[in-house]
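Here the complex is missing a single protein chain, while all its other protein chains stay put.
Here the chain labels run A, B, C and D in written order, and each chain numbers its own residues starting at 1.
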Amino acid sequence: MNDLSFVRTEMLPERDPPPSTTGVIGWLRKNMFDGVWNTLLTIASIGLIVWVLGHILPWIWSPTWNAGSLDQCREIVGASGKASGACWGVIHERWPQMLYGFYPAELRLRPTLAFFLLFIALIPVLFNMISRRMNWFLLALVLFVATFFTASSALMIVVQIVLAAAVLYIGYTLVANSGSDRAEQIAAGARRLPNPLIFTALYVFLMPWLLWGGTIWTPVGAALGFVIGWLVFRLLAPVLGTLTAIILAFAAPVLWWLLLNGLFASAMHAILPFGLEPVESRQFGGLLLSVTIGVTAIAVSLPMGIVLALGRQSDLVIVKSLSVIFIEFIRGVPLITLLFVASVLLNIFLPPGTDFDIILRVIIMATVFASAYMAEVIRGGLAALPKGQYEAADALGLDYWKAQRLIIMPQALKISIPGIVSTFIGLFKDTTLVSIIGLLDPVGLSNSIRADTNWNGIVWELYGFIALLFFIFTFSMSRYSMYLERRLRTDHR
Amino acid sequence: ATLDDVKARGKLECGVNTGLVGFAAPDANGRWEGFDAAYCRAVAAAVLGDPDAVEFVPLTTKTRFTALAAAEVDVLSRNTTWTFSRDVDLKFEFVGVNYYDGQGFMAPKNLGVSSAKELDGATVCIQTGTTTELNLADFFRANNISYEPVPIETNAEGQTQYLAGACDVYTTDASGLAATRATFEDPSAHVILPEIISKEPLGPLVRHGDPEWGDIARWTLNALIAAEELGVTSANIEELAAGSDNPEINRLLGTEGNLGEMLGLEADWAKNAIMAGGNYGEIFAKTIGESTPIGLARGLNAQWKDGGILYVPPFR
Amino acid sequence: MTTLTDPPKESFRLSMLIYDSRYRSMTIQIVALIAVLTLIGWLISNTAQNLADLGKQPSFSFLGESAGYDINQRLIDYENQDSHLRAAFVGLLNTLLVAFMGCIAATLVGVFVGVLRLSNNWVVARLMTIYVEMFRNVPVLLWIILVMAILIETLPAPRAFRGETPEASMMLGDSVAFTNRGFYVPEPLFSRGIGDVHLFGEAALRFDVSLDLIAVVATFIAGLLISGLITRRADRIQAATGDRPRTWHWKAAVIVIPTVAVLAILGFYLGKPELQGFNFAGGTHMRNSLIALWLALSLYTAAFIAEIVRAGILAISKGQTEAAAALGLRQRRIMSLVVLPQALRVIIPPLISQYLNLTKNSSLAIAVGYMDITGTLMGITLNQTGRELETILIGMLIYLTISLTISFVMNLYNDAVKLRER
Amino acid sequence: MSAMEIEREVNRSQMQVSDKVAIEIKDMNKWYGSFHVLRDVNLTVYEGERIVIAGPSGSGKSTLIRCINRLEEHQSGQIVVDGTELSSDLKNVDKVRSEVGMVFQHFNLFPHLTILENCTLAPIWVRKIPRKEAEETAMHFLEKVKIPEQANKYPGQLSGGQQQRVAIARSLCMKPRIMLFDEPTSALDPEMIKEVLDTMIELAEEGMTMLVVTHEMGFAQQVANRVIFMDAGQIVEQNEPTEFFNNPQSERTKLFLSQIL
Partner (left out) sequence: MSAMEIEREVNRSQMQVSDKVAIEIKDMNKWYGSFHVLRDVNLTVYEGERIVIAGPSGSGKSTLIRCINRLEEHQSGQIVVDGTELSSDLKNVDKVRSEVGMVFQHFNLFPHLTILENCTLAPIWVRKIPRKEAEETAMHFLEKVKIPEQANKYPGQLSGGQQQRVAIARSLCMKPRIMLFDEPTSALDPEMIKEVLDTMIELAEEGMTMLVVTHEMGFAQQVANRVIFMDAGQIVEQNEPTEFFNNPQSERTKLFLSQIL
């Protein structure tokens, strides 16, 4: 079979593919006009797009930005000779209200700042590839920028100078040091910047203070509660054993918050008065309300979700069935019924005379709602952990709580982040339901705005604007969670 | 007691509609305006001396009664019809009537109907959660004609549906009909049918069981109405408060007698209330009267002397 | 050094409650139980106290009182003198109706979009992506309101059908009218009908079942069963001879002919809607609120289903299709024998939870005035009677029952199709 | 590469090569986008030949054999399999595919069907063979690959080696005239490789035309009657195994063999 043998003496060069398969034409052919059926489909789709845009674009393009009422809009549109056109004046006049609701205009810097700081607080949780330095840099930068929107005073100028110095210094080190330099510095024992998670922890207390204002001592006292819990645990664990200590460590801060924190705050405030002008939750509205409800509910539901998920995973029958009943009940009823409970029943369930405002009640029910979903997300994260991790922790002698805290939860939570983000997206979208119980979120406000004689009769502009607001938020979040999911999949650490 | 709470708080919490043209709606600065809102300001001015010491609490038809019952609001000023069962069974106390209304129908002219009795088979837009749907059912049953109800949540929604022809007629309180019609591109193309199928005395209400607070709410309303009757306006009130020939005005404005003290308020309580937004007539004219786009005539809501039925007990 | 003599029998010590794994779990559970019971007891006592203060006694007797309001869209007869319970029942049926229709439409659209998103036609794939992103990222409540607004603003009012030269006209041989009050479609009627049966006498839950419809549906189902038998026979023949006989015409015949025959016997005809007075009369009227809710819920849910379907199909590795192709199977068979059976396993569980979401979201019906259980029981009834506690509790229980039923079925299915692994 | 001891003596002469052409590839070119994967490939395979294709990763080996049953499309040149030219004509493609069996690296068994159903699916639906007969054939081949007792289990319940043997049996059930193997053993644990290679050797002994992409050079030396070496999308060298391994001509081949052996 010698005829089979063959040796190539010269290697063939790479050639270009036949022209019909490459370039724009090749691409078009392959992706749009591949066969009769595909061509028809392409034409139909393009036709649809053109038709829709042809109707919408002329309507959107309407020079009514400065109109002061619907009648003026009608005049302007009529003058421009079009049959119909949008009336953008309402957005022009009302967009601050759509964003902030009735939040006092001169204080709106506070929620804005809280919002930007939220991202900075989330950075170390969500993007662990951003360096500490970058995080502190961003924080200093945001604060620095914020100072320019406040009334200037001598104190403010000092603060500005300090922040500017911090921005410049950290910015300089950011530019000047490459990653490898950094490694050397660390090896040489250079001081590291503090972990940005410190700020995240602080933010939890900072945010309510920025939003609701009041004396600084209330959030400080709230934070103290956690310190007290920790101290109780540290001091009692060796004496009473872990389990008792944990129970007490939960009970002590609760007592503190319920009974003593108010006293503490007012006492301290009397000694050292420092605070922001209080804003009542009733003045929250528009997108601010949606974001506040969404963020608070998710943040608070996280620990509740963890407890429920652990309960559901536990082999203690009663604990497990209680968790299951709670989770399934909440997941089995529509959110709107829970909001009805918040608006008409919650006051009946609480001791006579307790009166907390509707927004807090809604936040409570939204939290309860989110925690059931969160529990399922976290359960998924727990289930994704190999059994070996539990066994290894056991074999090293870690007890249940230590194993959970040091080994299981850090991993399970990380796996759950995409799920948490999508729960948040869902909840954020669902905050629009509060309009049904009379809260003035963007949808609720749109009804109020239409009750203004100037804007009575406006429909599409308002709804379109609200839809766009939500779209921008949720779309970017869902993209981000997809990115996280991809990263977690390839992240073998 | 509610009065002490309000004073301690420094603010009056007042339940209003989440948005009803002319009666309550926030403007671009978040300030609530309208006929119902003006009453809230008057009460705040009477009690606290400051017409802006009001916290407006927007309420839906579903949440309004629970909010009042649970003391989330001190007074509900939200175009609520005074009915027996609400007063007695739901345990509220209506403090008076600030607007005499009645349920009517609006139809496009080109529908060619001149009476509600011709509406057999028509599609009717109604707002849910109010007395209107019960009145409607009763009216059609009584006349033995059929109809198709289209329940809607808000007035704005109803207006959209009606204008697009998704319902033949729109029924709600006549004031609402007029207000709605006023904002149409072509109001003259719509008629309000002559039948008024119900009595709808709208008024503010408070909880049962706190008669002192009820008195304050009631007499603030009466003060506004009496002021109009007595010719006290925000323009001349300073002058009249210095003392006048009419003893009733003097009693009202606190220059004579101790009416304020009896209520547990300052002597100039009524003066403050009237100064907050003017007397009843002024408020009416400013918010829903004929000079506003809503253009409601006084009608039944005129003073008894002018052929209306506004008739307040004397201040003495 | 311990040697293994008899271990000292430990007597019970208090510390064992915490340190002994046998007792510890019991301790924790009892503590948890006591905590929860205390909480519940506290809530109940508060409630009792508050209700007493308000002078209300929890009672369900209001359900028997006359409701007084009308409901426009209903599956069973109802008039405003019927009881609140009956109104709630009408609402419940309306909830189930829109949920059922929504699930079907959402599945159809979702599968369609999901498959087209995988199309190699770039424009189509992009268009579907836009659809999915648009619907997923805007709150469903807003969609419901928007769809309602679109229906109302773009479709003609019934009066546009009137006059010498009407602006709008009916479709499909004057039998269907799309108006902004809803869709009027022909209604099946029987001239030689055999009447209705009344179930539950005069109770609030009474309803009528048309024997004619039962007869037709029964015949149709019988036809389906027979066609199933034909498929079985085809399977048998294929198993025996290898050739699969063509059966679709037989199947079509056994399904269609008896049904048509029954229809003819019963004197079936379509009651077309006609313009009369203010409205169309005759025919079946699907209110615009129903249509808007249905469309918005289906389109919104379909965006999620599309993603599920896409993920399900992508989850079947390319290797499976290639292996089947390499065996010589045709595209259609690859789909039906290899890809779909596997993809369905991946798709069904999340699909069912979307059905659950859709059902729960149908409670937003009040935004457009569709009278579902939220609109009747937890809406007007609540407002008219002031019975917040009772109505909301009943409402929640009803939703809970629906949800649990759906997830129970889902679990059965999941267990049935679980892939067997080592 | 872990060296495999193949114990069995294979009687090479016993495996006959006819002079009938089974596959003819002429000036075939293929691009992925603008990347030229296969360049002017010319190859004639005779019936009963056992060809091993070797070459560095990315050289286009898989692509070549996937072109033969048109899992990939080629853009120029001709491929004729058993007298049928592969073109966009679906009938020809079907015909070729039912004559050519293929075994994949990752088995690609259908996890929702039992082993037996995996094996009978194609015969029943493509060849239109009565189920009973198809099952008998399937059992026959399952016996041949030595796992008849697993017939009613599901693929997930078998080990990798067993799964790959099922995959071979599944292909065989279509009674193909040509078998293509794409690295059939590279996803397996060492112990299981032997099981699968044994099965393949047995097939070879029976005179099946086989194209095998593999890194198992022991198998090549023992079973192949021709080894093809590919690099950068082209056939660089082909020869009878002893010659190929002992006396490689091209520089690239030498380099490759020095690394792999």
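Note that contacts are C-beta pairs under 8 Å (C-beta built on N, C-alpha and C of every residue); 3 or more make two chains touch, one makes a residue touch a chain.
In this text the structure is predicted, and so the values were computed from the model without any measurement.
J.: Looking at C:22, C:246, C:332 or C:418, which residue reaches the missing chain?
T.: Checking each option in C:22, C:246, C:332 or C:418, the one touching the absent chain turns out to be C:22.
J.: With the full complex in mind, choose from A:14, A:75 or A:394 the residue touching the hidden chain.
T.: Going through A:14, A:75 or A:394 one by one, A:394 is the residue touching the chain not shown.
J.: Could you tell me which of A:252, A:407, A:427 or A:466 touches the chain that is not displayed?
T.: The one listed residue touching the chain not shown is A:407.
J.: Spell out the interface residues on chain A facing the chain that's missing from view.
T.: Counting only chain A, the missing chain is touched by 386, 388-389, 391-392, 394-399, 402, 406-407, 410-411, 414, 492-493.
J.: I need the residue numbers on chain C that touch the omitted chain, in ascending order.
T.: Contacting residues on chain C, toward the hidden partner: 1-4, 7, 16, 19-22, 24.
Here is the rule we use: only the chains that are shown with their structure count from here on.
J.: State the pair of chains with the top count of C-beta pairs in contact.
T.: Ranked by C-beta contact count, first place goes to A-C.
J.: Could you find the chain whose CA centre sits the greatest distance from that of chain D?
T.: So the farthest one, by centre of C-alpha atoms, is B.
J.: Suppose each chain is reduced to the average of its Cα coordinates; what separation in Å results between chain B and chain D?
T.: 88
J.: So how far apart, in whole Å, are chain B and chain C when each is placed at the average of its C-alpha atoms?
T.: The computed centroid separation for chain B versus chain C comes out at 43 Å.
J.: Hunt down the residues of chain B that sit against at least two other chains at once, touch-wise.
T.: 62, 66, 153, 157, 160
J.: Of all the residues in chain C, which ones touch at least 2 other chains?
T.: 149, 153, 366-367, 382, 388
J.: So, with touch as defined above, which chain pairs make the list?
T.: Once each pair is checked, the touching ones are A-B, A-C, A-D, B-C, C-D.
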